[in-house]
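Omission of a single protein chain aside, the complex is shown with its protein chains in their original locations.
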Amino acid sequence: MLRQFGLKKSPWVVHFNCNSCNGCDIELLACLSPLYDLERFGIIHVGNPKHADVLLVTGSVNHRNARVLKNVYDQMPEPKAVVAVGVCASTGGIFRECYNVLGGIEEVVPVDVFVPGCPARPEAVIDGIVKAAEKLDLRRRGQPVSRPSLVPETHEPSPKPAAPPETVPATPASPAAPVAAPAELAKTP
Amino acid sequence: MSTRMTLGLAAVVLAPIVGGLIRGLDRVLTARLQGRQGPPLLQPFFDIIKLFQKEPVVVNRTQVFYAYLHLALIALATFMLATGGDALMLLFILAFSTLALVIGAMSVRSPFSRIGAQREIVMMVAYEPILILMVIGFYLANGSFRLQSVYEASRPMLLSLPLVFIAYLSVVMIKFQKSPFDLATSHHAHQEIVKGVTLEFAGPYLGMIELAHCYEAAFFLGLAGLFWATNAWMAALLAAGVFAVTLLLDNLCARLTTHWMFRFMWTVVFGLALTNIIWLYWR
Amino acid sequence: MSLLPAKTVTPDNLLHEVAVLRQQGYRLVTLTCLDQGTGHTVYYHFDKAYQPLHLRLEIPDGQELCSVSSLYPAAMIVENEIKDHFGVKFTGLALDFQGRLMLTEAAPKTPMNRFRRCGMELDARQPAAASPAAA
Amino acid sequence: MSQRTTIPFGPQHPVFPEPIQLRLILEDERVVEALPAIGYVHRGLEKLAEQKDFQQDVFLIERICGICSFMHAMNYCQGIEQLLGLAVPERAKYLRLIWAELHRMHSHLLFLALLADSFGFENLFMQTLRCREEILDLMEITAGNRIMLTTCCIGGVRKDITPDQLKRIGTGLDRAQASLRELGGAFAKDYTIQRRLKGIGVLTREKAHELGAVGPVAKASGLAMDLRQTGYAPYPELGFNPITETNGDAYARMMVRLRELDQSAELIRAAMGRLPDTPLSVPFKGNPTGEVAARIEQSRGELLFFIKANGSKNLERFRARTPTFANLAPLLHMLPGCELADVPVIVVSIDPCISCTER
Partner (left out) sequence: MSSIVSSEAILLLLLIAGPMIFGAAAWGVRTESARRGVVLAAVGCVVASGLALALRGPFVLAGARWLEPLGGILEAALVGVFFALGVCRRMWLVAAAAGVQAGLLVWEHFGADPASSVAPPFIVDPLSLLLVLIITLVGSVILLHGIGYMGRHAEHAPPTAAQNGRFFLVLIGFLGLMNGLVLADSLRWFAVFWEGTTLCSYFLIGHDGTEEAKASARRALTLNALGGAMLSLGMVWDHRQGGTGLISNLIANPASTPLVFLLTAAFVKSAQMPFQSWLLGAMVAPTPVSALLHSSTMVKAGSYLVLRLAPAFASTPLALVIALAGAFTFAATSAMAISQSNAKKVLAYSTIANLGLIVACSGINTPLAYAAALVVLVYHAISKALLFLCVGTIEQQIGSRHIDAMGGIFFKLPLTTTIAALGMISMMAPPFGMLVGKWMAIVSAGQTPLVLVLLVIGSALTIFFWGKWLGRIVTTAYHEKYHLEKIPRTMSAALVVLGAMVLVAGAGVMTVYRAWLRPLAISTLSHVYLQPDSLGLLQSVDSFMGWPIMVTLLVVVLAGLASFFGLRRTQVRLPYLCGENVVVGTRTFEFRSVMDQRTTAQVTSYYFTHLFGEETMTRWANLVALLILLSLFARVSLA
């Protein structure tokens, strides 16, 4: 009975800024402010992946921070979820064509919730975290959790690096999730 | 003997619940002071339940011993507090409990965890003398080192040990990791050493440490209540007062540095406690 | 085309000119590098009491440029950046990042060059996560 | 075995909202050497700006940095206008000033919040963010977005501020200034804050000049250097004078920004009172040509854009030197000798914007 209170009611968040222009970052900070108050959902911004349940990523991936993002994700204990905040994290956004940009964070880590917006509004960010928390709980109960993907089906998936031996295999997720199903996306108000 | 045993076991069971509520209240009130709605009152319990549902992740396997040791010893200290055991031994067990956490944090080669651990040791060195002086004060006022004598005393300790009580307040501030003393770890990890001591503990092991923090909350407020042990209501009031002061100061101060803390504790606070003790001798 | 009003210097008298400006109390704002196909143009932007002053310097490919970080220590960072982006080599850098200030091993080499796609043959879409594992 | 501690500070670190790594070498807890590793936010925006249409670039360049986005766009537009020889209508200049100062206010408030966070004053952090929401509201009302205003365009502004909105800005500023007075008192007078800021990260006037410090960092060291005096926007008409402090420590840098907040609010009020009635923008034809080095005083200091256009719709070279880039060298000068606990304070005290720095 008590078990259902756990993950849903206390998602701890670690934030990693990949390539963001700070727009989404400062909206994330605004989430902490009294006006939006993340903590009322039991959400705490912990700085440390080892304590976190949800990884919030802002900005696209570049050559240097991809490895950092991967490390941060790998260090989080299961069950875990990833929220891509803003268009840059989702697809690369306006910077998609830059020479040092690899694209959305999907290139490196599996994403559970996409939060659109340039920048994403605080309400949308909170909604994204709460949705991720629900997925966490489903994942704990061993139920199948769909992962949305913004990568078109025709797109050739980029060769993912072989997982190092100490990496925990990703929790089974149905690969054929509908592309950016509206229900999975937190909408900007 | 058996009633004391029951009392002790009841304390071991109840302390985390009370401590969790205190911590929940702390978070709610802090949020309200900051003009926020804050989490639900039961949030600390949700957190602990969640942590026990998470995957245990460690940097090395020996780490697990220290988490258990930390929790077990703080529970033992609570047991001794309730049964009225020897006060000095109580402090040593408490110190051993903190030390277990410190060594656990040192045993991983994670830089922030180690820096946090060493800061925690400095903090222990800073507050241990105050706690020992407090117990000496109990002894001088009651003629016994056993806490039982404090429970049975006819005169509230606060009247004999007013300055020691003030010194004890700063010890509570340090133990609760409240500003200006939140140096080695903090709940909201916005600081230079991330989460410090607890950095490399994750999942259930972090849950144990959180549980131990609940024990600590109940333990230290209970210890504050001892200063007016003659009347249960006054004791509760005193504990509530200590809680309020820590809460207020936490919201009114910036975090200061380890060196400042060490100097402050060994001069001002130590001086306060010592003055009180000397006064007790000459009385 | 109106070029920036600038005093032209050569690699030989660069340090002297910069030293004179430093003597006069000028602040080094930054350096700008432009790719000209067979060489690079480097602008040195200075400022004194809101009055900008620019130096223009042309160097052919392959020639090394003397760092001004001995006179203006802060120039070290921008010189390293130019080294990353254009492949212009500086001598006497206080701290040489070896072309790894902004870019990492998997990133394209000298990507800012306009007329030469030096290093751009590397696929920019290659996942970087593979690179640390390969190292 | 050496007696020194080596630790990575960043890129993923809770006190840094942005990824940058400082490799710190410590003795006990005293910093003896700090070296930065950057490039975690490097996108290659300068190159992309060359590939896109110069009009599209306004939106791209606005995203150099989300915190002072409007001023990036403004500087770029001013540079292109200079190349095209456009005279921007007066009303557009005033409106740009208002948005720019609103941006400065929200940026400085964000700085104060992050500073409070860096020395562990959670309550103050919360209150500052609450105050900042007032400013964000004003930006949302006038432009439709809280952060990216996208109201600046080449030749003027895209959108007017209506009289109703002006009134709302007035009341919003009143509220913000009222809470700012309380916050300012706490920031300036609190014992624990003074303890953490005074004498920390001292940059002397000479060093500030030598290392090319800009913006509040330079102003806190006593260099009265503020490009708003050059009159790229109607600042001189509004009686603008730069604010300086003399001590050059983290406290002085905070005080400069604290005072600039009030100054900005007053500038906005004055601008609203003198808003001329002219068209919002001038039309133009053709493509820019030539080279220009456009400068503007951004919230963190001097921003320089070097633009080279060749008459086609693509720019030949776009180069941005952002204020944090200039302040990196002073930062590295300040760090050695401080305590580990002061590292976040010193880093935050220059109000770093790594996204700006690396583009």
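The chains carry the letters A, B, C and D, assigned in the order they are written, with residues numbered from 1 in each.
Convention: a residue touches a chain if its C-beta (ideal position, glycine included) is under 8 Å from a C-beta of that chain, and two chains touch if they have at least 3 such contacts.
Computed from a prediction, not measured in an experiment: that's the story for all the values here.
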Chains on display which the left-out chain touches in the complete complex: A, B, C, D
Candidate in contact with the missing chain, chosen from B:Leu81, B:Val194, B:Ile209 or B:Cys253: B:Val194
Per the touch definition above, residue among B:Leu41, B:Leu88, B:Met234 or B:Leu249 touching the missing chain: B:Leu88
Contact set of subunit C toward the excluded chain (per top definition): 97-98, 100-101, 104-105, 132-133, 135
Residues in subunit B touching the chain absent from view: 55-62, 64-65, 68-69, 72-73, 75-76, 79-80, 86, 88-89, 92-93, 95-96, 99, 102-103, 105-115, 117-118, 121-122, 124-125, 128-129, 132-133, 136, 139-140, 143-146, 194, 199-200, 262, 274, 277-278, 281
Sites on subunit A contacted by the missing partner chain, in the whole complex: 16, 48-50, 67-69, 71-72, 74-75, 77, 164, 166-168
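Heads up, the rule we're going with is that only the chains that are shown with their structure count from here on.
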Winner on C-beta contact pairs when A-C is weighed against A-D: A-D
Intercentroid distance (Cα basis), subunit D paired with subunit A, Å: 29
Separation of mean Cα positions, subunit D and subunit B [Å, integer]: 43
Multi-chain contact residues (two or more partners), subunit B: 34-36, 188-190, 194
Shared interface positions of subunit A, touching two or more other chains: 34, 45-48, 62, 64, 99-101
Contact graph of the chains (line, ring, star, complete, other): other
Residues of subunit A touching subunit B in the complex: 2-3, 5-7, 9-10, 12, 34, 37, 39-42, 44-48, 50-51, 53, 75, 77-79, 140, 168
Partner subunit D, residues of subunit A touching it in the complex: 14, 16-27, 29-30, 32-35, 45-49, 59-60, 62, 64-65, 68, 72, 94-95, 97-101, 118-119, 121
Footprint of subunit B on subunit D - complex, ascending: 5-9, 13-15, 29, 116-124, 126-127, 130, 190, 192-193, 195-196, 339-344
